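After this line comes chain A, so read on.
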Amino acid sequence: DPALIFDLGGKFDKSFNESAYEGAQRWAKETGGSYKELEMQSEAQREQFVRRMAETGANPIVVMSFSNIETLNTVAPDFPDTKFVLIDGVVEQPNVRSVMFAEHEGSYLVGMLAAMASESNTVGFIGGMDIPLIRQFGCGYAQGVKAVIPDATVIANMTGNTGAAWNDPVKGGELAKSQISQGADVIFAAAGGTGMGVLQAAADADILSIGVDSNQNHLHPGKVLTSMLKRVDNAVYEAFKAGDAVETGAVNMNLAAQGVGYALDENNKDLISEDMMTAVDAAAAKIASGELIVHDYYTDNTCPAVSF
Partner candidate 1 sequence: MTAMPKWADAILVPLISLLIAFIISGLVILAIGEDPVAAMKLMVTGALGSTYGWGYTLYYATNFIFTGLAVSVAFQAGLFNIGGEGQATLGGLGVALACLFIPWPHWSLALIAAVFASALFGAAWAAIPAYLQAKRGSHVVITTIMFNFIASALLVYLLVNVLRPEGALDSASARFGDAMRLPRLNDILALVGIPFNNRNPANISLLIALASCVGVWLLMWRTRLGYQLRAFGKSEKASVYAGINPVRMTMYAMLISGGLSGMMAINTVMGEAGRLLLNSVEGAGFIGIAVALMGRSHPVGVLLAALLFGFLYQGGAELALWTSIPRELIIVIQALVILFTGALDDMVRRPVAGLFLLFQKGKA
Partner candidate 2 sequence: MAAVESSGRQEIAAPASASLAIELRGISKAFGPVQANKDISIQVAKGSIHGIIGENGAGKSTLMSILYGFYKADAGEIYISGNLTPIPDSQSAIRAGIGMVFQHFKLVQNFTVLENVILGAEGGALLRGAMAKARKSLADLAREYELDVDPDAVVEDLSVGHQQRVEILKALYRQADILILDEPTGVLTPAEADQLFRILNGLRDQGKTVILITHKLREIMEITDTVSVMRRGQMTATVKTADTSPEELAELMVGRKVLLSVEKAPATPGEMVLEVEGLRVRDDAGVERLKGVSLTIRAGEILGIAGVAGNGQSELLEVLAGIARGEGTVRLNGQEIALNATADGQSRRARGIAHVPEDRQHLGLIMDFSAWENVAFGYHHAPEYQRSGLLMDNDAIRADTVDKMERYDVRPPIPTLASKNFSGGNQQKLVVAREMDRNPELLLVGQPTRGVDIGAIEFIHKQIVALRDAGKAVLLVSVELDEIMSLSDRIAVMFDGRIMGERDPKITNERELGLLMAGVVK
């Protein structure tokens, strides 16, 4: 059986762990197969859980988060016949598939949409914690905004410095209100459970918000402009489907590979006009073809479009 190991945030983190969970569920429903899953609770369990899972014979084993790069570097060589899939990180081991997502590309697209939907030329970004991954989201978003309106204002907030930063909808709501009072009329939340408060506050104030990771448009129909999709669910689904024959090596789930994108469904179709769609899809095509390059925060730890 395949297996899925969630990272510390837990499988219901309203973020990428949950997205992985959805992918696994989809696979289980479609194939009727069963899989094993585990939630890590502490740093010391990383190696423990991956190793124990491998010992049970599970194959392939999907492991969430860059925090496990070191873990797989240690454990994978001990189980050469087991395939590991790492989400959000690169490990150079023969039996590991490393799946990276181009969050900046997807964020660029929703940034464009935000700018086009904004009437005040002021948009907001609320991240969970000031770590590189979240800056990657924010930086792509700001670039997208500036691509449409070069002198737009992007207000960026981070929620906090402790684990609570990902689980504080109250703080999320308050940050959103603060941004709204500064004129923001579209706010992108990349903050796990905290984001729920952002979306809520935006809906209450009758402005637009942008969801993250999975499609969150349905949470407040007509109030969520779109969601920046990071198709972790697809990555998990495909890995499960491929079974122990899953290909190893680095996979870049970028726009071209449809690893990232923006969500469009009946909940937000009235919010996104033809023009907006054309503009965004054109940009998407350019990015996919390599004609347009969105600055990758990881390359030099700087962001041209916004300061955090």
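Everything below uses one rule, namely that a contact is a pair of C-beta atoms (placed from the backbone, for glycine too) under 8 Å apart; a residue touches a chain by one contact, two chains touch by 3 or more; residues count from 1.
Criterion applied: all candidates are chains of the complex that A comes from, given by their letters.
The model shown is predicted, which means the values in this text are computed figures rather than measured ones.
Per the touch definition at the top, the candidate among 1 or 2 touching chain A in this complex is 1. The touching residues of chain A, counted against candidate 1 in their complex, run 8, 10, 38-39, 41-45, 47-49, 51-53, 66-67, 69-70, 88-89, 129-133, 161-163, 298-299, 301.
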